[in-house]
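Notes follow once the structure below has been shown.
Note that one protein chain of the assembly has been removed; the remaining protein chains are unaltered in position.
The first chain written gets the first letter, and so on, giving A, B and C; residue counts start at 1 in each chain.
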């Protein structure tokens, strides 16, 4: 277990920290204003494009992608502290360095499983930050916490696959830059439970694709993510070459995608918790109800101590998980991936909630970023598998070690 | 401690339950649709006016007002179960029976402290449900959890008071039906700390009143409440007769207003928790991830048991508080009012959060009412005094009983 | 729901409160000393006999027994506040007023189901406070949280029943005054799951009864209870007339016994929590680490506020449960009995734990009663059915109300 930052990580960290200080934080207000002025939550404000140019010129680009050919070639442990930093300004920074979900996962899939033709058409512009993408897995009418329940149909008809189904929580689809979806559906309804599904690339302008709306998250439309779309796929046809990997391999690919996706979310959440911690401590010095600053009041100090303790523990568990993924692979790190998926959103929600409380009315409103940050943490107790599913699978694995011999 | 429903309460309960079943619940969807169609969150949908007519024809009107001349003349204990029922559909029902915040508190003030002229002009149309009102107390730049900090100025200039200040969290001001504000400000800056403030009635169309915007609550604009407005009062002049009570009496009046206001919120929150409980139990039977209904899974059962235990305890404490207010007065019930103000929002937030979790993605979105309900509960851990202030004052009072004799 | 104390309750309360102030509290130290001097945890100190005489002379005797012929004839609601008061000094007061577990439950059984002969032999001396009794139900080798698992055999052999089995957690057996056990065993192994068991009276001096030891509770031998004995019943023979009720009725009788037993425990636990609260508040005024009394430190105030809020809620739920048992019967109050069985020990453990923390080292030691009180609360999260069993049964009952119609 060596979590030390190596020279490469240190270099990236310094560069990214400087970028945050000089370009990201100073532009958060401008971002809000441009967004408000646009009158459309899903338009990309001009400031984002400027930030992307700046970030790229500094080499802060596609850091998430372990593939050295297409991306920065960083290990999970190397990327972890960088993702955390980007999470401190989660509505701008990940996008600015082209490391925003759900594009990161989609780029991984395209880099690993798409034909050269598809890579040219979608992966390259994604890596260039020219377009964005969405991921269509969950369905409104099935218990998708068990992914084998999914029942959108993908039927082969000669040279094309015909897709029929309705998805929701298709993260990213509403962004004005979104051009393509990666979709999970059933190619072999009678196949083995884990061999029924395939994953396929669907251009959003294909006939039959219709975006109905976003679902909200505690009142937010999650603009930075590009929303969480309800999408109808009505007899959409795509060439057979759009399949990722092989027929029946969808479930395995989805599992592979979720491991890194989950840890990336956790990394960024730690950054959000740190940002909330900053706000809480600054506020504690500034606010003086009843004649004494909050910073001198026992209950607030208790929150601050608890917050620091929780953040540190969560960060170490994420680093250990990253290190494990790098050394024994995603499969070998399953207990830990489940563990952070449960622990980190809970920790972040708790820390942000306490920060909100120190701000009173400003905390629940958009006059601070805290309320929006909290919803991100709360959503992740459900998204990518609810807490309860991860706990059950973790417990099962632990219990196996104690199973009586027959 | 007799919490039994008397005959009058029973009669009202039956009538209100029937009204909910036959008119409110069946119209919730229509309400959502009319609101969406209006394209303005603060327009009152037509369905609300219909419901008001129906409710009034059934005698379900102004139930909150203990004043027999102006209102239903119910005691707190009699009103409690009715407010709870209205809380089950909190965006429609309280308005439909003309028992919505912040109008209830404002009507109490006008009934108790306004001149006949003001009562004719504002109280009567409020009691008729023709207009709505807002309450302007909190200020963005001061720690308003200590109400003595408030510093909006109310200066006497001959026959008028001139008002200068900026308020926020002025609940209700954005409703298309809102016509009048009740404002707390400083009339005597050098007076005793609890005698500096006065309360005054300000028509919203008075020159110098400018509503800037609403603050949001976790992404919601709180349409049913009429938003939480930021209001500028720039040299607004109102006749001296607009003062409520006497000069310097503002703090005392504010305190008097907050007691009933707090318990009403708690009563409705219990209704919200019960509604969430209904949703959770129904969902538990319906959803079957991993081949077994949630209703048979231990963790969900634990939530349901915990939820029932918490709701019951909270309800009993609210009933005891109502009974105390009726028998020994609001002052004698201060410990209990603080206690429910802390306990009930926390309970409701917990129950609703567990219900959200059973719904997964649907729970955090507006496809169920749960996310919006949760924000109401969360807001009330801050509004009308944050938890911490209530706990400190409660503890102080308890500790007094044990103070060593000198 | 009328929880008001009636005249009779008020009279008893005043008398009992005076008895506590003048006789119980002043003798707690003497009790500890006599116990220590005896060198045997299960000897009854002389002070207890004196207190019994005094209590009885004041009519504070057998208050728990609703049967008017044998006992005070109080309803559950009338007894609740009295049991709470006795719980404030739980190692002396319940015994002093002849209302200590497990005798109370045993006396109820003997009053309801025993032959006149058995009543003469055991019930009368129990009611007189001359002897004590124990209850033998749980077994070490079976999961007794499901009472149908019990497998001690009770076999009819002509005019006698022969008993073979091993029991533990037989509360009370080690007291020097203990003379008799009530035992649950299997009379019909092939019978219906709920008709297999019978309950029988076993004199402790019967050949074959052997008390092995007490189990401890966090290091305590629970002297006031008379310990929790492991008892061997090796071919013990008792006359057939020793059966309580009818053959096969044991499970039903046990259930009947547990309802009142559970609420009595809860009532006393509230008294223990109040006692801990007293200690905590007094300590908060007295102790001044870092130059300021604990009473002025935010975290301690938060504990005090939380403690008061929790105690109040728990007490109200117990009162409601008592009232329900009185009005609709123990069966109709099952949800509430489970609810208090879960909520009250948890509340009491929490309050006592916070009191311990304010005392530091003295809190965990026997220099205050807090550590011992805490173990009583913790034990009750397991005894008479662990929390989890009560929650599951409560949830099942709640879920039934929402079951879909087929």
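Rule of thumb we're sticking to: contacts are C-beta pairs under 8 Å (C-beta built on N, C-alpha and C of every residue); 3 or more make two chains touch, one makes a residue touch a chain.
What you see is a predicted model; the values in this text were computed from it and never measured.
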item: Chains in view that touch the one left out, judged over the entire complex; value: A, B, C
item: Which residue of C:20, C:123 or C:217 touches the chain not shown here; value: C:217
item: Among C:15, C:75 or C:357, the residue in touch with the chain that has been omitted; value: C:357
item: Selected residue (touches chain absent from view) among C:23, C:88 or C:381; value: C:381
item: Hidden partner chain, touching residue among A:295, A:322, A:355 or A:379; value: A:295
item: Subunit A, residues in touch with the chain not shown (by the definition above); value: 1-4, 278, 281-282, 284-286, 295, 298, 300-302, 304-306, 308-309, 312-314, 316-317, 319-320, 335-336, 338-339, 342-343, 388, 390-392, 394-396, 398-399, 401-404
item: Contact set of subunit B toward the excluded chain (per top definition); value: 297-302
item: Chain not shown, touching residues in subunit C; value: 138, 140, 143-146, 149, 168-169, 215-221, 228, 287-290, 299, 356-357, 360-367, 371-372, 374-375, 378-379, 381-383, 386-389
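Keep in mind that, in the parts below, only the chains that are shown with their structure count from here on.
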item: Superposing rotation of subunit A relative to subunit B, computed on C-alpha atoms, to nearest 5°; value: 180
item: Chain ID, smallest distance between chain and overall C-alpha centroids; value: B
item: Interchain centroid distance [CA atoms averaged], subunit A/subunit B, Å; value: 37
item: Gap in Å, rounded to a whole number, between the CA centres of subunit C and subunit B; value: 43
item: Shared-contact residues (touching 2 or more other chains) in subunit A; value: 299
